[in-house]
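Here the complex is missing a single protein chain, while all its other protein chains stay put.
By letter and in written order, the chains are A and B; residue numbering begins at 1 in each of them.
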Amino acid sequence: MVPVDYYIILSAILFTIGVTGVLIRRNALIIFMSIELMLNSSNLAIVAFSSAIKSFSGQIFVFFVIAVAAAEVAVGLALIVEIFKSKHSIDVDQISSLKG
Amino acid sequence: MLLSESVNTGFLFLAPWLVFFPVIGLLINMIFGRRFSENMIGAVASLASGAAFVVSVLLAWSVSASNGEMLRWKLAEWIHIGTLNLDWTFRVDSLSATMMLVVSGVGTLIHIYAIGYMHEDVRFKNDVGRFRRFFIFLNLFIAMMMILVSGDSYLMLFVGWEGVGLCSFLLIGFWYEMDTLARPSWANSNAAKKAFITNRVGDFGFLIAGFIMFYAFGSFQFDEVFKQVHAIAPATIVAITLFMLVGVAGKSAQLPLYVWLPDAMAGPTPVSALIHAATMVTAGVYLVTRSAPLYSSVPEAQTIVATVGALTALFAATIAAGQYDIKKVLAYSTISQLGFMVAAVGMGAYVAGMFHLITHAFFKALLFLSAGSVILGLERGHHHLAHAHHDDHGKGKKKNKKEEHHEEEHHEVFDPGDMRNMGGLRKTMPVTFWLYMIGTLALAGIVPFAGFWSKDEILLDASKNFPFVYWLLTIAAFFTAFYMGRQIWMVFFGEARHEAAAHAEESPRVMTVPLMVLAALSLLGGALNLPFEGFHNLTNWLGHTLGEVEASLLNLQVAGISTVLALLAIYFSWLIYGRNPLKAGQIDPLKKPLGLIFTGMENKWYVDEIYQFIILTPYTKISYFLADVIDWQFWHDFVHETVIAGTYNWVSNIALNDYADQKGIDAFANWLGDVTQSFSATLRKVQNGFVRSYALSVLLGVVLILGYLILK
Partner (left out) sequence: MTLDLALFLVLALVAIATALGMLLSRNAIYSALFLVLNFVTVAVFYLLLGAPFIAMSQITVYAGAIMVLFLFVIMLLGADALPKTDVLPWQKPLAIALAVVLAAESTFLLVTKARPVGDILAPADAANSMENLRQMGLVLFNQYLLPFEVTSILLLVAMVGAITLTKKEKGGQK
């Protein structure tokens, strides 16, 4: 028997790594992948919970999350490609037009 | 009877029309007068005055029809405050009816005369438009005088008293911007001011008397006052009567307040005749007569009044003998005759005083108007000469009057009233000469003219109880005859001393006819009160009001002395002025023998100069001091400007502006702005455009919220 807590801690750690990736890396694609990692960690937490309370709702939810994540990736990558076409670089630091 | 309702007897209901007719006349002239011709204006005014005369006649008839009982007609309620209850009531008794007849009768004659006189005067002075104004003021005067004589209380009398003072001011200063010789000057307006202010001093005395009267008697109404006379302490009544004497001295030109009357000759001659000879100046005499019950109860006050009158009579007579201006002689003569009247009523001889008032009105008005005729005659001659000079110089067209005057002034300033410019007018102005003679004889007191009878009655009453007064008045009568004789010889006899006099012209009929009426009255007026048994008409008539008066019979001694003295005086004047008539430029023959005395008489005993020195100059100095130093320099410059305004400016500029506002509030407001700017400059750095840093701040926020949730 693995207590739910362990899964939660793991999920938190993975999430943290994902957050760090978003903040540290300058490569747009790596940032995107970190976001996926974050989503994944939350999926893990939901499934863990759903298993603990013996309900299906969590799994259904995760199913939808995966589907939406897929859609999101498609659009996001299209955007990154577009940015690359204009800036010729995937360095997010190059996109600083909103500098005040 | 005294306080009962007015009794509608005879024509009593017409009483208010005494005042209303003149007022209507002046209103018509005021509103429509600009469109009227001169004759129309004069006619309206004379008709108004004449209508008042008709009303007076009817009222007098009503009085006599009711056997001399007093009639009262209440017109309107006036003052009802506390214990003071006064109405505008018309009092018609024999005394007021007498005054009404004299004022309106002589006044109407003077109105008619003035039509002719002012017609020429406004042309000599170059202001034709002022004609209307004269008659408006004349009517106003008649109305005010009527209020005075018909008043039923002292306060009502005072209203008229003030009103005639106002009219006197307006009429003396009629030609306000010039002097008597038509040069631009303050002289006429100063004379008007002098009259008004001197009168005011008199009015002050009258008011004090009124206040004491109200305090003691509780009322101003004649009957209510008179019936309480016995109950009041004599000292109070002495005070009242003596303060009233101050008012009489002002209005009737007695010592020491007579100084305005000679200067009042600056007004046109009809004004001098009407106001300053016949009517206004007699208001004082009327007042004393009306207050007979008051005066009779305090013999001490009577003595003082009589003495003042007698002294005035002599004093003014001496001055008159040294004057050169024809009107000034008559002015001082008026003062002197008023002295006679005041002395008479002061002695308790009220009938004698009123008698002399009436006759004096006749012959003094006659004399003044004739003097006006003489003056105009000289003016006409003067202007004819000016025209003749022009023609001599070969200039065809007529210059206007201004240029003529201008030319004259290059040579000389011509004074048409100066007797030294006259002479021989008997030949060029015969009608005026004879009228003047009649007036002179009446004034000098020669039988059988009216002046003899009235003056004699005064002397008679004086000789009985007041010997001191009697001798003063007798000497004054001597002087009177002397200076009138002097005037006649200087003006009408001898040769003309100025070419203007040589070319003088007679006056038109509109002027001479009223004079003839006055002359007839001067001749026959004595019949009013002959000192023979059964002829004491006036005594009986006035006795209804004044109580029974002992009628005096002719005293041959007194009459003889006065007649002899008068004839002597005329003889002396002939010796000096008539036998060797004056030549042009010759000085007065009395100057050398009398020396300094004559200089004193010439200069009116320097009374005006003394007043100037004692009263006027210090007063002016004090008022200048108060105005310049106290008010302007101290109060205005120092207190207002330096202290208050300076402090205020300092406070607002330096304290508030520099320190409070600029260093304080501005500094603070600017500091706020600067702080905000620097703060926002710092804050702006957050927006660095990098997505990563924005995400970091999101993370920061999440951490903080989670921390908060944990700690909760």
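The criterion applied here is as follows: a contact is a pair of C-beta atoms (placed from the backbone, for glycine too) under 8 Å apart; a residue touches a chain by one contact, two chains touch by 3 or more.
On a predicted model such as this, the values are computed, not experimentally measured, just so you know.
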item	value
Displayed partners of the chain not shown (whole complex)	A, B
Touch residues of subunit A, complete complex, unshown partner	1-10, 12-21, 23-27, 29-30, 32-34, 36-37, 40, 43-45, 47-54, 56, 59-60, 62-64, 66-75, 77-82, 84, 89-91, 93
Where the unshown chain meets subunit B, residue by residue	688, 690, 692-693, 696, 699-700, 702-703, 706-707, 709-710
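The criterion applied here is as follows: only the chains that are shown with their structure count from here on.
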item	value
Subunit A and subunit B: spacing of chain centres that average the CA atoms, whole Å	120
Of subunit A, residues touching subunit B in the complex	19, 22-24, 26, 92-93, 95-100
In the complex, subunit B residues that touch subunit A	684, 686-692, 695-696, 699
